[in-house]
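Omission of a single protein chain aside, the complex is shown with its protein chains in their original locations.
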Amino acid sequence: IEEPLIFEMDVKGRSGVDLPDVPQHKERLGSLKRKGAIGLPGLAEPQVVRHYTKLSQKNYAIDMSVYPLGSCTMKHNPRLNEKMARLQGIADLHPMQPVSTVQGALELIDTLAHWLKTLTGMPAVAMSPAAGAHGELCGMLAIRAAHLAKGDARKRILVPESAHGTNPATAASIGYEVDPVPADERGRVDLAAFKAKLGPDVAGTMITNPNTCGLFENDIVDIADAIHGVGGYFYCDGANFNAIVGRVRPGDLGVDAMHINLHKTFSTPHGGGGPGSGPVVLSAALAPYAPLPYVTHGANGFDLVEHDDGPDGPKGSFGRLKGFHGQMGMFTRALSYMLSHGADGLRQVSGDAVLNANYLLACLRDELTAAFPGTCMHEALFNDDFLEGTGVTTLDFAKAMIDEGYHPMTMYFPLVVHGALLMEPTETESKIGLDRYIGVVKGLAKRAKMGDAEYFRGAPYHTPRRRLDETLAARQPILRWKPEETKQAAE
Amino acid sequence: IEEPLIFEMDVKGRSGVDLPDVPQHKERLGSLKRKGAIGLPGLAEPQVVRHYTKLSQKNYAIDMSVYPLGSCTMKHNPRLNEKMARLQGIADLHPMQPVSTVQGALELIDTLAHWLKTLTGMPAVAMSPAAGAHGELCGMLAIRAAHLAKGDARKRILVPESAHGTNPATAASIGYEVDPVPADERGRVDLAAFKAKLGPDVAGTMITNPNTCGLFENDIVDIADAIHGVGGYFYCDGANFNAIVGRVRPGDLGVDAMHINLHKTFSTPHGGGGPGSGPVVLSAALAPYAPLPYVTHGANGFDLVEHDDGPDGPKGSFGRLKGFHGQMGMFTRALSYMLSHGADGLRQVSGDAVLNANYLLACLRDELTAAFPGTCMHEALFNDDFLEGTGVTTLDFAKAMIDEGYHPMTMYFPLVVHGALLMEPTETESKIGLDRYIGVVKGLAKRAKMGDAEYFRGAPYHTPRRRLDETLAARQPILRWKPEETKQAAE
Amino acid sequence: MRFLPQTDADRQVMLAKIGVPSIDALYGDVPKEKLLAQPIAGLTNHLPEMEVERVIGGMARKNLGTSEAPSFLGAGAYRHHIPAAVDHLIQRGEFLTSYTPYQPEVAQGTLQYLFEFQTQVALVTAMDVANASMYDGATATTEAVAMANRVTRRKKAVLSGGLHPHYRDVVVTHGHHTGFETVVAPLDAKGKEDLVAQLGPDVSCVVVQNPSFFGHLSDFTRLAEAVHAAGALLIVAVTEIVSLGLVTPPGEMGADIVVAEGQSLGNPLGFGGPYVGLFAAREKYLRQMPGRLAGQTVDVDGRRGWVLTLSTREQHIRREKATSNICTNSGLCALAFTMHLTLLGEAGLAKLAALNHAKASRLADRLAALPGVKLLNDTFFNEFTLALPKPAVPVVEALAKKRILGGVPVFRLHPAPEAENLLLVAATELNSDDDMAALESGLKEVLA
Partner (left out) sequence: MRFLPQTDADRQVMLAKIGVPSIDALYGDVPKEKLLAQPIAGLTNHLPEMEVERVIGGMARKNLGTSEAPSFLGAGAYRHHIPAAVDHLIQRGEFLTSYTPYQPEVAQGTLQYLFEFQTQVALVTAMDVANASMYDGATATTEAVAMANRVTRRKKAVLSGGLHPHYRDVVVTHGHHTGFETVVAPLDAKGKEDLVAQLGPDVSCVVVQNPSFFGHLSDFTRLAEAVHAAGALLIVAVTEIVSLGLVTPPGEMGADIVVAEGQSLGNPLGFGGPYVGLFAAREKYLRQMPGRLAGQTVDVDGRRGWVLTLSTREQHIRREKATSNICTNSGLCALAFTMHLTLLGEAGLAKLAALNHAKASRLADRLAALPGVKLLNDTFFNEFTLALPKPAVPVVEALAKKRILGGVPVFRLHPAPEAENLLLVAATELNSDDDMAALESGLKEVLA
């Protein structure tokens, strides 16, 4: 059933909101009173409720079934978290209220900070970053500030080829030169190559651990020592923290900064692309450069430090990264999740996440082709060798998952593996659910090998839309509704 | 995608709820401690959330599109109502709290009562009935109590053939003999036949107005006078109040009792079958017999009268009809709806509901066959003459609506019209939405006439299940899960 | 107005198509003098959403909610913790805004959960079959009596003195007006009654409650045998369904019909409604059962599916010969119930019940130690009866002034002299030790 755009349901003068009459007042708009219409459509509430209900029905979601997107940690999002974030006294707090009126809010932030520091074994945490990539920026700015404080700007950042795109993008965005480090045949950072690239101009390295191949960097301590040896800092991409939470403390490995995606490890919902929250834990070396604002314990309770001598000052924060104080709504959800699991439960989280991934790997390795030998951490990585000669691509294979009721796995990432298929089940999948998923993947692999490439090339068949033309979209971008363009296309 | 039963996802020992440890205590169960297992399945929260999410996706709902079930008033259910019903201070009130602690709750009930009485022009209202049929019981018990108070039990109740099944069922359940009154060729109560049945043993009549043919009983005042003339009472089935709210007061027509389905006219959600709420407005003649409990205005605020001298007492309520005080959650929703619309908006509600139904009737009467000439009230009734000779039945036609994205209309009701198709769009459908619906209905009618009976007999095609075997279900009832039976059937 | 999609321009076009000049013209069948020309006086006009929130929020703030105060109220309605997932899921539009599942092709979701609900109710009560819900425990009880009357073709119900007074009153009301006799046993505050002597050839059923209104637990096995020997049915009411996680179910004691209040699982107190009545019975009485039933079948493609079934018992088919007039039931409350119970599962329900019992047992120890207070129960689940040294109604009022909701006076439900000093006190998993200490010291002060 087709659902039009809201603009195509416009009836002039209609509104889905009632408002009281505008009282008498002196108009104070100067010359800036808007002239002419905006062009927004008018719908009544029933039509709006239906529109979004029907749009939602075109989506796949964790609430429906396995969402095996490697690197994304699509775990169950408890509804308790949603309820907590909507409490009066949290959802209705203004960020600029007097601190005397928000002591509970500051306590919440401080409590969450305590959990994050304790779980990572790090002495400090910057709470304001809005997402993982923003956290990377925060951590890298702290590194840069630390170097600057020593009067030594430095230029290069070592980034493994298997890194998330955000790593090089972040480093480059603040002027660093990104120096790629190859992976070895075990899917890990090539230690020798890494060491060979070290030098006094290296500001630091950005390494994901467990890495994007779903493997623990077993040379991690050597890597940390090596980068520290040249006066550099170790930034750890914490996207895969779910594999080790409660079992390994990044601080014990020599990490200087690591962002934590609350929307991955700590279950705040992905929401179709956000919002996230990316607090950054910091080592003692970087802690002084943490951004504003931050919570302290004062004589009259909690305090919020919002100013210092600034980025040009002799010492102190590298400045401000975001409006206000951070993603409070996500903090509340994450704390609700952490309290629900506790220290014991979080340890079980990582254990079950790794168990589930290895179970997938063990069950699928005969039918598919594992990218690396041995066990994995929280995600199972396959290459496309098993599709060789079938005429079926990784993309085709993944799209065929959709008709079976599953979201595709991550494809073609990490880049270091050919035709990669990266599956991260997370700990919230049951054995029964995994067995069903495994059955489907094996069945498709068999079908591909039996030479049914035509079927795969056409998949998916049962979705609202099939194989959309991405090239056309990019060549002739239509990024907003206009009466003529959309009508034409709809015909 | 198939969804198993919860019992088929059982893993022993698993639970979707955490509870604190049971503290030390003296066990006081006597000999009644349960032995042996219950047999309930164990699921974790993620699996439970998915299960019900996936079940929900197999349903049709108002939130998706037109739900043209005649007699059911499937209108938009505002989410504000849900929010109001969940407020602290409403959702968390215990029914047996001291009345000093629930003054706001009693005020809410009293306010809703005021609206209901004012809108109907009736002096009293019984709030406790749980649904429409329960309201019928309430009203009929009041009638019976009034007769008994006069020492004149009476036996017969006149009920039109077009009545909802609940009318005769209610009357019979309290020992009345149901005497059917035929409809005339205009789809109304045959006034002459009605009068002919009157006599001193007639306790009253139950008439739906507007009636189930979607027509206003234009002899209604004569009917009321006639029943009153023999000392009987006029019970009005208020299921179709949506057609006249704010425009006609049943009290002005001579009605003695009428239930109001808050889940129809006042938008409380149908919830897949309930809960409802069916307050009954009462005339001065019946008011003394209203059931317990009821709210009064006392010296210290509102009071709740929960006892009187009982059904055997000389005068007073006919007794208690339900535990506690009525469907407070539905009261809150209904009041939220009423305040949102106001006296002006409710008048527009009925006007637009009637307008929409007549628009359907006008647009469809050439392609389908209208059951009666002229305009209608809030629902448009068709017979199956237009399907004559096509081999397509009313059922087939209705089922074919499903593949077009619509819930079927009410079929084969009222009984007085052959192969009836009863469509009630309600006021919350837009013209655009109605035009699309009309297009689909006309298209199907054309298709039926073109001789595509085969297609209709097979419809629907795109639903999770198609044409379920109702005969088998009734002949060999399987009303609960048992391991062996369900497995067998699933195979 | 935000809920009304038609604009005046739309209306004009539609009226033209219909061929009438105005909406008023569509009301031609209404006697002219009965048709109102203006909005009804005495009511406010339409309000913005935020104003409605102010009005209803203002009413809510005048109440003392049980979540704001130590609360020990029971008497047939219990405050339990409802998992957040339950309220989230029942609000999905596909559940909330759907109708009774008469069209099974587009209602398999509702039908499947009803089938699961029926199974859970049958399991928990240890009965053969259950229906898809009634309004509440009280109305389910009177439906059960009516059913027993049909089954036995007799017209006399014996009601226990331990039956919830509202349930009793509703049955008595129905009996009075629909022509069956009700024998009401004296109030059984001590849990000692024996109803065997009430049996006779005209008795259709005996209605008992477990735990009783006063909290006592009884083994009805012997009673059931006597009832059956007398050709009658045993109806057991359960007002606190959580008890069945810990207590022998009625089905194991010989009950023929079990009725219950399902509010405790998934449904908020809500000042008394909407709740959900549970109704279970022996299979042999199936065709005399009231209410809706979801049944398993196959579709035209041979796939398992569900439909409403045995509807020839119901009013919309059977009309005046129906087993009940019930139509709208408590669908969404049943959904909340079944979700909560699915989350709990076998292990969760058992632990929840144990926790409730433990809390109440500890509270009973504390309160029974107060001077002048006497605990009337040897056995109970999560609620017990105290005999106070003075009338309970003013005691409870005095506690409320201290912002403690201290229990339900029996007198409130049964205003008779022998009930005057009796107080029902319930504890659930939500009562903390602090709550209990507050009640203990509050009660001590009020009684001093």
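As written, the chain order gives the labels A, B and C, with residue 1 at the start of each chain.
To be clear about the criterion, a contact is a pair of C-beta atoms (placed from the backbone, for glycine too) under 8 Å apart; a residue touches a chain by one contact, two chains touch by 3 or more.
Given the structure is predicted, the values throughout are model-derived calculations rather than measurements.
Shown chains touched by the undisplayed chain in the intact complex: A, B, C. Residue A:53 is the one among A:53, A:283 or A:390 that touches the chain not shown. Contact with the omitted chain, checked across A:123, A:275 or A:391, is made by A:275.
Contact residues of chain B toward the unshown chain are 11-20, 43-47, 49, 53, 78-80, 82-83. One chain of the complex is left out; on chain C, the residues touching it are 2, 48-50, 81, 83-84, 88, 91-93, 343, 429-430.
Basically, only the chains that are shown with their structure count from here on.
Rounded to whole angstrom units, the spacing between the C-alpha centres of chain A and chain B is 47.
Centroids of chain A and chain C (each the mean of its C-alpha atoms) stand 46 Å apart.
Residue positions 45, 49, 53-54, 57, 61, 63-64, 76, 78, 340, 428-431, 433 of chain B are each in touch with at least two other chains. Touching two or more other chains at once are residues 1-5, 10, 46-47, 49, 51, 83, 85, 87, 89, 93 of chain C.
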